[in-house]
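Removed: one protein chain of the complex. Kept in place: all other protein chains.
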Amino acid sequence: MATTTIEKQSRFQAFWNGKTFVRLRRNPRFIWGTIVLGIIILSAVFAPQLSPYDPVRQNLVERLQGPSAEHLLGTDQFGRDLLSRILYGGRVSLQVGFLSVALALASGGLLGLLAGYFGGWLDSVIMAVSDVLLALPAFLLALAIVAALGPGITNVMIAVGISNVPIFARIVRSAVMSVREMDFVSAAMAAGSRHGRVMFRHIIPNSIGPIIVQVTLSLAGAILSAAGLSFLGMGAQPPTPEWGAMLNSAQQFYRVSHWVVTWPGIAIVVTVLALNLLGDGLRDAFDPRSD
Amino acid sequence: MKRLLILVATLGLLGGAVAQTITVAQGADAVTLDPQGQNDQPSARVRAQIYDTLVVQNEDLELEPGLAESWEQVDDTTWIFNIRQGVEFHNGEELTADDVVFTFERLRDPEMASPSAFIVDFIESIEAVDEYTVELNTQYPFAPLLAHLSHNATSILNEEAVAEAGDDYGTEVAIGTGAFKFVSWQTANQIVLERNDNWWGGEVLPEQVIFRPIAEGTVRAIELETGGVDIAYALEPIDSQRLQGGSNPDVEIVSVETLSTAYLGFNAQQEPLDDVRVRQAINYAVDVESIVEAVYMGQAVPANSPISEAVFGANTDLEPYPYDPERARELLAEAGLEDGFSTSIWTNDNPLRIQIAEIVQAQLADVGIDAAVEVVEWGTYLAETAAGNHDMFILGWVTVTGDADYGLYALFHSSQYGDAGNRTFWSTPRVDELLEIGRTAQTEEERIEAYHEAQEIIREEAPWLFLLVTTEDNGIRSNIEGFVPHPAGHHRLFNVSKN
Partner (left out) sequence: MFKYILRRTLMIIPVMFGVSIIVFSIMLLTPGDPARLMLGERAPEAQLEAIRERLGLNEPPHIQYVNWVSGVAQLDFGRSIRSNRPVINEIQQRLPATIELAVLATLLAVAIGIPVGVLSAMRPNSAGDNVATVTTFTMLAIPVFWQGLMMMIIFSVWLGWLPATGRGQSWQYYILPVVTLGTSAIASIARMTRSTMMETIKLDYVRTARSKGLSGMRVVYGHALRNALLPVVTIIGLQFGSLLSGAVITETIFSWPGIGSLAVDSMRAKDFPVVQGVVLVFAFAYAIVNLLVDIAYGFLDPRLATRYS
């Protein structure tokens, strides 16, 4: 695939030379993705300031209302303000996305680095395990892991993280393997630099491109999976506002007030869309051949 | 031309009074049609059509002769049952005393490890006196015996059919004496039953009954409204409220007050819930009416005692705790907790229970109690509450036998701590004594008296936050006649017809 091929020139240099930046600036997908994602992140960060109401405060008299001047997006089955819950929900969803991808990147990246750098039996073992994990549909794997760990937002992060480990292991491995062959790296290795030094000074910075792209795309996937797990009741616990969990608990009310189902869904779609656009823009910039 | 004829013939069949198919939607697929297998409601609803019990508990919870034509209590612990003669199983075998003995021995067999074995744990021995007479000895005088013999799990099996089917009994094969015969089962899709023309109980109206599992309540309602099913069991409150308003002239709601109580139990051996004032304070602090309105859309009744008013022995004079946050704060102050305390409410992932937990959480916050809601996986939930590792937990209890013994003994007797049913770990010597009287006393008056006093004490001591007794709203198409809901939920369908 395009993301995994590495050009023979140093990515790192291209990055600083500005070619990538120039391409990014001209890429409408990257720009739109960044703007929308920026707005989402800001509104999540400033949720306490922006929210008109306490997101967990119930008002049973005002249950299941449609949008109005007091409640711009209406209220849920407990009379809680949907706008406030959507804003706070963004914090949870983004946090889950970032932390689970960070987990996948750290552990998958390390495994891929070891496999690609040292090769041999270590490589075989790591790749065999990742083959096995990849043989299971990712969502099913995450579901089984959450079932084992128990429901809860932390466990969802771990499960989604683990199910993403093999992807990162593979990408990092192939990036490392191609960088390894480059002259300046072989030179460093031949000159007797310590392994750790070679990895961190030369290999990691030079394989950063495809990794950034994969991080962005995995973020989108992670947010979707986490919402899906919460939707099945395995994720965020009440009264925590989380988009998937909001959909889960609102399900039975959709015939009376479809707002309770509509808004959290739109929030997920917009966030994932922004991340996908951003990721696609980044991919174009790092690897101009595709598209 | 030929095709047209077939079409006409088909239409004729569909229109005729004799060849009706009644399609029923319920929330989950049956698990097994072996009455001694999993003891779940969806299975029981199907099994109730295929099998009969020795004693039948009718829709008014009165006990009537079933496969036992009559019975007699010889002494404190000995009962004689006369088995109805000339009853045929669906495989053509005739019902005899041996089948009855086989059924109970199988249910009691430790090897069989039936989840419902506890229903008959009072039996000392059972044997056939002659072809149509059975003698049953109990380990101790057991007053609610007849109610137990009406339980779905004691459905009479045919020895030969069970032996022949082996491990496939209950999934491939199910042979009873009931109004309907088992025809086929496509899991997660449908179970088809057909009329038993030789039913001992009289005429069976529907030619065919089809059970379809439809998990989402809202979708069950949609299927009912669009005519995809004739009867939809246990609609969600939100849907039944909408349909009750007459929004759809083709649909009617038939409600029944069930035998199930929802409650929030306190771990009465854990500080500060070991203090009766704190438990009472919580009862005053929560507005149960608001839960009934918000979660059940008014389709439930606030509970005044641990058992539903329909149950034999229920004390109907008791009043539910009023909503009085002021009183709650006073009681907390008396208990030295004027600043409140932190605790947790557990629930499993049942949507109604989660909503209850969230409302209780918000209302307890008003009197200074900080309760975290934790949704715990069902197996863990059962294990941890049995081990006493909890503060508060939400559960339900169905008094399936319609007798107070079933609804009180397991929940409030000191011998039943943990897995056996008493997850509050609360008991008093007096209540223990009363529950034992209720179990063994010979006259109904004595039993009722004991149960009334026990319920008074339990209400006062408040090991539960008494929540509510649910009503089950069953939706039927307006052209359906003869559907009478059973409080225990396994409605009998032999008398249902379509106009």
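Things worth noting here:
Order as written gives the chain letters A and B; numbering starts at 1 within each chain.
The rule we apply is simple: contacts are C-beta pairs under 8 Å (C-beta built on N, C-alpha and C of every residue); 3 or more make two chains touch, one makes a residue touch a chain.
Keep in mind that what you see is a predicted model, and the values were worked out from it rather than measured.
Per the touch definition above, the residue from B:P65, B:P141, B:P213 or B:G298 contacting the chain not shown is B:P213.
Residues of chain B in touch with the missing chain: 31-32, 34, 37-39, 110-111, 113, 115, 117-118, 121, 167, 170-171, 186-189, 212-216, 219, 222-223, 226, 228, 377-380, 382-383, 386, 395, 397, 410, 419-421, 423.
Across the interface with the omitted chain, chain A contributes residues 128-129, 131-133, 135-140, 143-145, 147-150, 220, 224, 227-228, 231-232, 244, 247, 251, 254-255, 258, 261-262, 264-265, 268-273, 276-277, 280, 289-291.
Going forward, only the chains that are shown with their structure count from here on.
Chain A and chain B have Cα centroids lying 46 Å from one another. Chain B meets chain A in the complex at residues 216-218, 221, 236, 238-239, 242, 290, 293-294, 349, 351, 354-355, 357-359, 361-362, 373-377, 380. Those residues of chain A lying in contact with chain B across their complex are 56-58, 60, 63, 77-78, 147, 150-151, 233, 237-239, 249, 251-256.
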